[in-house]
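Left out: one protein chain. Kept in place: all the others.
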Amino acid sequence: MQLLYIVKRFGVFLIIIWLAATLNFFLPKLSGQDPVRTKLLESAALGGYVHAGIEDMVKEYQQKFGLDKPLWRQYLNYVSDVSRGDLNYSIANYPRTVAGMIADALPWTIALLGLTTLFSFAAGTVLGALLAWPGAPRWMRWLMPPLWALHAIPFFLLGLVLMYLFAFQFQWLPIFGGYSAGANPALDWTFALDVLRHAVLPALSIVLVSVGGWALAMRGMMVTTMGEDYVTFAEAKGLRSATIFSRYCIRNAILPQVTGLALALGQILSGAVLVEVIFGYPGIGALLFQAIEENDFFLIQGIVFTVIVALGFATFVLDVIYPWLDPRISYRRA
Amino acid sequence: MLGYLHRNVSLMVGVVLLGILVVFMAVGALTVDTSNAQPLSVPTLLPPSWDYPFGTDRQGRDLLAVMVAGTPLTLWIGFVAGFIGVGVGAVLGFTAAYYGRVVDTLIRSIADIGLTVPGLLVLIIIAVSLKGSLTVNQMAIVVASLAWLNPTRTIRSQVLTLRERGYVEIARLNGMRGPEIIFRELMPNLLPYLAATLVSSVSAAILASIGLEVLGLGPVEAPTLGMTLYWVFFNAAIINGWWWWWAAPLVVIVMVFLGLFFLTVGLDEIANPRLRRAA
Partner (left out) sequence: MTLAPPPPASLTNAAVLRVDGLRVAYAHERGAVRAVDDVSFTLRPRERFGLAGESGSGKSTMALAILRMIKPPGRIEGGEVWLEDVALSRLTDEAIRRLRLAGIAMVPQGSMNSLNPVVRIRDQIADGLADHGGRLSRRDLGARVHELLGQVGLPSQVADKYPHELSGGMKQRACIAIAICLRPKVIIADEPTSALDVVVQRQVMETLGSVQAGLGAAVILIGHDMGLMAQFVDRLGIMYAGRLVEVAPIRDIIAAPRHPYTRLLIDSLPSLERRGTLRGIPGLAPLLRDLPPGCAFHPRCPMAEERCRSDKPVVRPMGPDATVACHLA
């Protein structure tokens, strides 16, 4: 019963991985030629990347994905590589591997995105619930219009404004990077503080924009929920206001919120990519930007693939949590 | 009608914001020389002045001309992609909801899996794979390729709630067949909701296109809003203190998004009367 559901959801996760790999393989070939090959050969011919390795890479590429190979064979090679975690070498940064570069950048992004998303979701949900509740403090209503207005704009635009205000004008916070240039990455307080200072602006850009969205959605959910018969009966039962608020209203209103979270993950990530780019925050986003600039196709493919897999996993986790929150979704029905 | 606008504040705000933009574009097209939106047209890096109200950038573009020329381009990409997205989404959504079972499961699964994937990344792969730089119209098509996912899902759920209503049963008993029921009974009731979906789809498309452009994957020669920001970052305009360079596109983009957002909320209120004068 429960196991079957989890297995099914995991199956969906595997399909997503497969889909990501397949897209990664076929999409570039849509234009009729193989742009990877073209770019590799270009780079080799231009000698722009001055290292012998590029010759080896071209040879290896020809071997696996050469035009003389049938398409299905190329595809199988690709899939088998990917499933072994071999995302190839970075064209621009040879001999670094794509997997290696991603492994360096990924923790930064997970930290930034994970914390900001959880925080905005929690704070926004609580705020939205309070806003819908007649017993809540009056002054909270004043928070809504600015949050509302903010949430309509993309993260990175707010980032731009914040950067100008706080990094340039007031010079309170650093402009660029994940940590100060020349700082020694070590596990001590000074480094940690440095990292935090650099993370404040990117985090704020994401949080300030997201909170409004969650609050608005939760408030709407609460209003609907508060009109339900079971809330009326709860009141007729003489339950305390706090009990009705938490157990009858929030507990029910939060279900669509969590669904919303699962759906929004992709968008949040897309927005965060741009935030990282403008702040030079050393996460996946900045890496992607760098890869695009350098025409490093393997790196781009690798990043896109990794991100899709990560999001698929996050969605899988949320999918498994959901029936625990809502007993009506029986594990059996899945 | 105007009385209703009065009560539906969101709708009014949205219409006003977008109206200002339209006026700006119209008046600008008539009065401003848009050839100055090209590089090397005017002296570089001048802060706003009477001659150049929005200032100029490092490559010698008159930013006012850039705004006048670029805003319609960005909006055009958004509209084309948004329309295609809602068009395809409506067809798929109606089909899935109305015919149910296998068709529904198929369409729904594709849409759900597609939505798990972050759209921007797929767009990046597509953009990077295409030969050479994109034109504005190609951008629109690229963005449109993913724009149908969300509308399919939302329209499908709306049709599902309607399908259970009585008048659909009656229509079926009266002998109407599927497509006819879809057009004659379901769609008219969904029009306000479709309008809201269209506006939010356009908004999402504009966001996607700006995202691609800021990363440098957009139509490089076009003075669109996103490309302007790309040049802003490329030239480190913020650190260099050339605030006017990014202030202009920022204001316009914010107005576009806020306008579309309030418009969506306003249309939602029309579509769902329960939201009117809610708590």
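Residue numbering begins at 1 within each chain, and the chains themselves are lettered A and B in the order written.
To be clear about the criterion, a contact is a pair of C-beta atoms (placed from the backbone, for glycine too) under 8 Å apart; a residue touches a chain by one contact, two chains touch by 3 or more.
Predicted model, so just to flag it, every value in this text is computed and none were measured.
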Inquiry  = Checking the contacts here: which visible chains does the omitted one touch?
reply    = A
Inquiry  = Just to verify: which one of A:Asp86, A:Glu235 or A:Glu293 makes contact with the chain not shown?
reply    = A:Glu235
Ask   = In the full complex, which of A:Tyr78, A:Trp214 or A:Tyr248 touches the chain missing from this view?
value = A:Tyr248
Ask   = Tell me, which residues in chain A touch the chain that this view leaves out?
value = 228-230, 232-240, 243, 247-248, 251-252, 255, 325-328
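Rule of thumb we're sticking to: only the chains that are shown with their structure count from here on.
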Query = Taking each chain's centre as the mean position of its Cα atoms, how many Å separate chain A from chain B?
reply = 22
Chain A residues within the chain B interface of the complex = 12, 15-16, 19-20, 23-24, 27-31, 33, 35, 132, 134, 149, 152-154, 156-157, 160-161, 163-164, 167-168, 175, 219-220, 223, 226, 263, 265-267, 269-270, 273-274, 277-278, 288-289, 292-293, 297, 300-301, 303-304, 307-308, 311-312, 315
Message = Using the touch definition from the top, list the residues of chain B that touch chain A in their complex.
response = 113, 115-122, 124-126, 128-131, 207-208, 210-211, 214-217, 229, 233, 238-239, 241, 243, 246, 250, 253-254, 257-258, 260-262, 275, 278-279
